[in-house]
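Below: one structure in structure tokens.
What you see is the complex with one protein chain gone and the rest in place.
The first chain written gets the first letter, and so on, giving A, B and C; residue counts start at 1 in each chain.
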Amino acid sequence: MTITRGRDVMMEIREGDDVLLFLDQRRTYQVRVEEGRQFHTHKGYIEMGKLIGRTYGSPVKSSLGAKFYALRPLVRDRILKTDRRTQVLYPKDIGYLLFQMGIGAGSRVAEAGTGSGALTCALADAVRPDGRVYSYEINFRFQETAASNIERAGLMEYVELKQGDITEGLYEEGLDAVVLDMATPWLVVGHAHDALSGSGVFTSFSPTIEQVMKTVSALREHPFVDIETVELIMRRINVAENRTRPETLMIGHSGYLTSARKVLE
Amino acid sequence: MTITRGRDVMMEIREGDDVLLFLDQRRTYQVRVEEGRQFHTHKGYIEMGKLIGRTYGSPVKSSLGAKFYALRPLVRDRILKTDRRTQVLYPKDIGYLLFQMGIGAGSRVAEAGTGSGALTCALADAVRPDGRVYSYEINFRFQETAASNIERAGLMEYVELKQGDITEGLYEEGLDAVVLDMATPWLVVGHAHDALSGSGVFTSFSPTIEQVMKTVSALREHPFVDIETVELIMRRINVAENRTRPETLMIGHSGYLTSARKVLE
Amino acid sequence: MTITRGRDVMMEIREGDDVLLFLDQRRTYQVRVEEGRQFHTHKGYIEMGKLIGRTYGSPVKSSLGAKFYALRPLVRDRILKTDRRTQVLYPKDIGYLLFQMGIGAGSRVAEAGTGSGALTCALADAVRPDGRVYSYEINFRFQETAASNIERAGLMEYVELKQGDITEGLYEEGLDAVVLDMATPWLVVGHAHDALSGSGVFTSFSPTIEQVMKTVSALREHPFVDIETVELIMRRINVAENRTRPETLMIGHSGYLTSARKVLE
Partner (left out) sequence: MTITRGRDVMMEIREGDDVLLFLDQRRTYQVRVEEGRQFHTHKGYIEMGKLIGRTYGSPVKSSLGAKFYALRPLVRDRILKTDRRTQVLYPKDIGYLLFQMGIGAGSRVAEAGTGSGALTCALADAVRPDGRVYSYEINFRFQETAASNIERAGLMEYVELKQGDITEGLYEEGLDAVVLDMATPWLVVGHAHDALSGSGVFTSFSPTIEQVMKTVSALREHPFVDIETVELIMRRINVAENRTRPETLMIGHSGYLTSARKVLE
């Protein structure tokens, strides 16, 4: 079977692929497909080898008869499945940041900190096939986890992991965007200006309003325009006949998103 | 000057480029750079030819001495500048939809309706350089506007504009994603299932809750999993010493975002 | 000690009073003050009799040395402490409903269902000292709980508990307001119109949008004006130096609040 259109080369499940086993919205598992491997759940185990050669989206029965679907993992799945040693951004925030930065195929972006590599994966996927992500992390242990997550997502060729303190400066120049998810973004504003190309985009994610105040204040002391801070609130809606309503419990706050564009004086 | 890094080929402003003239957050103008062209604002006119050869991000003075910056337009700028004959999606919604669909370089996506081409541009930029956007529109006049907007953004080579009624079916198969921004998305759910590859993503943007109810109901009648509806609320925060607060007036609602993934039975 | 100003007659704690023992925001206990009674907590027990004659707001040490404060319970405390057999309204909703209804001393209000008596207490407190609350409940067991709660709050003299099905009609006429917190409010709209005085206010609390649609539709079939539906979202803000931010987890939805005013034709 030769499929040459778009991403269709991935339509058939092959040995070594990660699949997302979907039971229901709250129970999904990212598992490697390997001949002879059994994946155990409380609903029985699944023979992973049975999936080889089948089409993505196919159902597979567990030993106890529960029906799972073998989905192709998207970047958003990898983010939520990523090792949770560090707080991760939510899809609502990542989607907005990516779009706000205006990055795409070929973009060169710096990021700090790498954390578990969740945002790194999203950035790497966005700059494929000829862009590059420079990801700074001061904590050696986070970097190991991140490397393993990025590797597993097949995105390492687009990433340079850098161990170092970004508050002391960046090695790159002429970047399209810099994105910060770290405790003291305001200490990086000047360095980000140096590293960005003219008109390049600075973005930052911060949980507290004090971080935002300091970051915006630092941005105003450098040649940046279009400085703005927003917050995204996401509500899930339960849709069911005569029971349609927003979910009772929700994430009320993840963080503020600040962005700006570099200008020259 | 040979620049070979990433998008840096665009670092220097050239004749024929669109620049975003930035005065302040509320006053930005997307203008074509042409020798001899004068762009008039209430702050005086700008000799557009003066920008040729300068770096993106550079300041330029108007005839009355007002300082504008010549920014490189991002997709998000093009969206907000797009002809407003039809209601457009907001960046918060587009960023989320793109990320939710999991599309990127090489993806094949269908969209309906084309409208003014705002979402089309975002999709085309995301699937560069080897993906494709199939954009359906029933209204001939919208299509003309959209073509001009997509052309101006330099993204037409990734797009196929299709005049026709998507509620009668799609021509494509094995798509990575289908995204609907139209009055009756529920009439397309079955056709979208046919056109999607296994594990492909369906998304829909609808302003009213009745549209959501009908769409979710249709999704449940076909082999789709991971059906979810969310709403994104974006608050702008005014950050200024002793005056930090969310903006008084905000967009309270644009629409609901429904997504699902195709499975096989 | 003779205190004659306002509510100051309650400034001194007396035998038989309910006090709110406050340890911290998450640990508060409403307890009856009685000579010889010991109230046990995981922080040791408190001799309730020690509080007699002391001033509201005073600290009291537990047997293990933990400091509690003896606060005067407000209606809002009683609501949150009310037996939770039924879902209760939140203070944000009750405050809005009370203000929207325009009720106050002397008002005559009907309510359904009584539930645990939480809203009943708020209404009774609002119409003191010469108003009246007519509270309908079809479920006998709820009524027993409610009676005990209202009694304990000392508000029974302003309340008439009525066991019966309000969808069959109200006994009252010339009411200032009718407030519904029940599954099928639309079945009461016509009866509420009959029971209200001209210009009287109808309000309803409903968790689902389908309930709202049916209720608004019923309101439009009767002489009502100023029909409006709102939803209140409350965010708690954690305020602490360099850690100020909205709370991570929040109640995303309790219900929709619909109101209208009766007119004559």
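Note that in this section contacts are C-beta pairs under 8 Å (C-beta built on N, C-alpha and C of every residue); 3 or more make two chains touch, one makes a residue touch a chain.
Quick caveat: nothing in here was measured; it's all calculated off a predicted structure.
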item	value
Touching partners, among the displayed chains, of the absent chain	B, C
Listed residues C:76, C:191 or C:222, member touching the removed chain	C:76
On subunit B, residues whose C-beta touches the chain left out of the figure	207-210, 235-236, 241-255
Positions on subunit C where the hidden chain makes contact	3, 5-8, 11, 22, 25, 55-59, 69-72, 74-76, 91-92, 94-100, 102, 104-108, 122, 125-126, 128-132, 174, 176, 197-201, 209, 212-213, 216-217, 225-226, 228-237, 239, 241, 244, 246, 256, 258, 261-265
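Everything that follows uses one rule, which is that only the chains that are shown with their structure count from here on.
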item	value
Euclidean distance of C-alpha centroids - subunit A vs subunit C, Å	45
Contacts with two or more other chains, residues of subunit A listed in rising order	209, 235-236, 241, 244, 246
